[in-house]
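Take a look at chain A:
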Amino acid sequence: MEQILYYLLLIILLGSSIFAIATKNLLISVITLTVFSGSLVMLYVFLQAPDVALAEIVISGGITTGLFIVTISKTEGLE
Partner candidate 1 sequence: MASPIWLIILPLITAFGLGIVKIFSKKLLKPFLALSATIHLILVIDVVIRAFEEPMIYSLGGWDRLFAINLVIDPLAAIMALLISVISYLVVIYSLSFIKEDKSKYRVPKYFLLLFLLIAGMLGMVLTGDLFNLYVFFEIAAITSYALVLIYKRDGSLEGTFKYLLAGTLSGVFILVAILLVYLSTGTLNMARIAVKFAEVPGQLKSIILILFLTGFGIKFALVPLHTWMPDVYPEAPAPYNAISSGVGIKASLYAFIRVIYVLFGFDFIANTELTSLLVVWGVITFMVAHLMAYQQKNLKRLFAFSSIAQVGYIIIAVSLATDKGLIAGGFHIVNHALMKGAIFLALGIFIYYFKAETIEDIKGLGRSLPLTSFTFTLAALAMIGLPPFNGFLSKWLIIEAALESGYTVAAFFIPVGSLLSLVYYLRVLQSLYSSGEPKPRVDFKRPRLSLELPAVILGFSCLLLGIFPRLPLDMLGQISHYLLDSSNYINLLLGG
Partner candidate 2 sequence: MRKLYCLILAILLASMFFMAFSGLQEVDMELSNFYLETGVEETGAINMVTAILFDYRGFDTLGEATVIFAAATIISFLLPKKQTTMLKDDFSLLVHKSIKSVIPIVFILGVYLVVFGHLSPGGGFTGGVILAVIAILWTVVFDLEYSESKLSYSTKSLIEDLGALAFVIIGLFGMIAGSTFLASGQAGFYLGTPGEILSGGAIPYLNMAVGAKVGAGLAIIFNSLIKGE
């Protein structure tokens, strides 16, 4: 069960990263990026790294996404 979940997360990781690069809408791209870091966080928990997982949630998932959204709202939303 854990194995399957692990591989599923890897697939989500790949899919979300490729989608974030491919999509034209920057806001969607940034939101996909949160999915990306979300699955990374789960993987870190699987890999027994709660410290890194916490830091990833608050820094990549929280602050960086916030900064991205601020930037997009101040610039244009489309590529």
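The candidate set was assembled so that all candidates are chains of the complex that A comes from, given by their letters.
Throughout what follows, contacts are C-beta pairs under 8 Å (C-beta built on N, C-alpha and C of every residue); 3 or more make two chains touch, one makes a residue touch a chain; residues count from 1.
This structure is a prediction, so every number in the text was calculated from the model and none was measured.
Asks: Judged by that same contact rule, which candidate in 1 or 2 sits against chain A in the complex?
Replies: So the candidate in touch with chain A would be 2.
Asks: Flag every residue of chain A that touches candidate 2 in the complex, lowest number first.
Replies: Those residues of chain A that touch candidate 2 are 50-55, 58-59, 62-63, 66-67, 70-71, 73-74.
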